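Right, subunit A next:
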Amino acid sequence: MKNIEKLQQPDNLLEVQSIKKYFPLENNSLFKKNSRFVKAVDGVSFVVKKGETLGIVGESGCGKSTMGRTILQLQTPTEGEVLFEGEDISKFNRKRLREIRKDIQIIFQDPFGSLNQRMTVGAMLSEIIHVHKIVPKNEVLKYVQKLLEDVGLNKEHYWRYPHEFSGGQRQRISIARALAVKPKLIICDEAVSALDVSVQAQVLNLLKKLKYKYNLTYIFISHDLSVVKHISDRVGVMYLGKVVELANKKAMYQDPKHPYTQALFSSIPDVTSVNKKERIILKGDVPSPLNIPKGCRFHTRCPAAENICREKEPDFRKIANEHYVSCHLV
Partner candidate 1 sequence: NSAENTSTDIGGVAANEATDKDVLVIGLDDDPPQLDPHRSSAAVDRQTFQSLYNKLLDIDENLEFVGELAKDWDISEDGLTYTFYLEEDVVFHDGTPFNAEAVKFNFDRMLDPSFSSPRASEVNLLEEIVIINDYEVDLVLSEPFAPFLSVLTDRAGMMVSPTAVEELGNDFANQPVGTGPYKFDSRVSQSKIELSRFEDYWDELPAFEKVEIRPFADSNVRVTNLVSGDLDMLNKIAFKDIEILSNDPNITLLEQDGIGFQGIHLNTTVEPFTQKEVRKAINLAIDREAITNVVFHGGAIPSVSPFPPISWAAPEFEQPNANVEEAKKLLEEAGVSDVSFTLKINPRPEEEQMAQMIQQMLSEIGMTMNIEMVEFGTMLDQLESGDFQAVRLGWSGRIDPDGNAYRFFYSNASNNYSNFANPTMDKLLDEARTTVDVEARKEIYEEISDLLWEESPYVFVYHEQDYKAMKNYVKGFRHIADQMIRTNSIYFE
Partner candidate 2 sequence: MMSRFFQNKLAVFGGIFTFLLIFIALFAPFIVPYDPTAQNYSMILQGPSAEHWFGTDEIGRDVLSRVIYGAQVSLQAGLISVGIALAIGVPIGLISGYYRGFWDEFIIMRITDAMLSFPPLVLALALAAVLGAGLENAMIAIGIVLTPNFIRLIRSEVIAHREREYVEAGKASGLKDWRIISKHILPNTMAPIMVQATLAIASAIISEASLSYLGLGTQPPTASWGAMLSAGQGYLATAPWIALFPGLFIFLTVISINLFGDGIRDMLDPKLK
């Protein structure tokens, strides 16, 4: 696959080049190599510019989280490169990785599972700050407390345990943890999905505010299209391990090109449209990432599929400025 934008552009913070992540199917055979794989991420490329927010949407199991983890090198990519500020971090050794992780952080979906239940908030945050020597020892407490206030908690929360917080507050703690090391890029993996709408709004506002305050760059993963629209500058749509459409927000939401994107957008039950809109109801279920259909991976559910779709995998083409799509029919 061709690289979609020229490399080494100075304002590119992150460049992902056709990364793949295949999970071998559980097989404990001693000698034989695996032949079946879950192709969770199957060749994804994009760039993230400094200071922007890239939204990623897609249905459950399409590989969003795996992609996020692979970028962070929490899972080593099966193939492809991840360039952060021009350096390929997928080739880094443990030590350098630990260092680079100061710059890339992640916030997880589950506000319960992503915090260590047995550590106070303060201990958890100070630990990270110690490890990366962000501030001198005697300033840690002050630094952490300031951080807590920044994310909308108060100083006293330093001494509390995670279970003493509500869901929204916990997510703020996760945000504080991500911010603690002064990262450049934060990957938000469904960071607000578990929250109630009213709390979700609070957290979204906070994320936006912090972005300007700390000059952050986000990759914002979610299945909620309205949330992604609210927060992102550009949006990518994933289907079965691939990005099928990538465009800036406006173009994407006003004029989606890929049949899947169109169907997805039409499926969202919307509060605002008083008249019920015409829906595109897709047939059937998402195929398993174990058996990705030949040709265009969407053809099994595509209302417009033609012969070519069944045979040939479409390229990821640029069809307009900053608008890429992977479909034969566009």
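One rule holds for everything that comes next: contacts are C-beta pairs under 8 Å (C-beta built on N, C-alpha and C of every residue); 3 or more make two chains touch, one makes a residue touch a chain; residues count from 1.
Regarding candidate selection, all candidates are chains of the complex that A comes from, given by their letters.
If you're wondering where the values come from, they're calculated on a predicted model, not measured in any experiment.
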item: For subunit A, as assembled in this complex, the candidate in touch from 1 or 2; value: 2
item: Of subunit A, residues touching candidate 2 in the complex; value: 28, 69, 72, 74, 97-99, 101-102, 104-106, 108-110, 113-119, 127-128, 131-132, 174, 177, 180-181
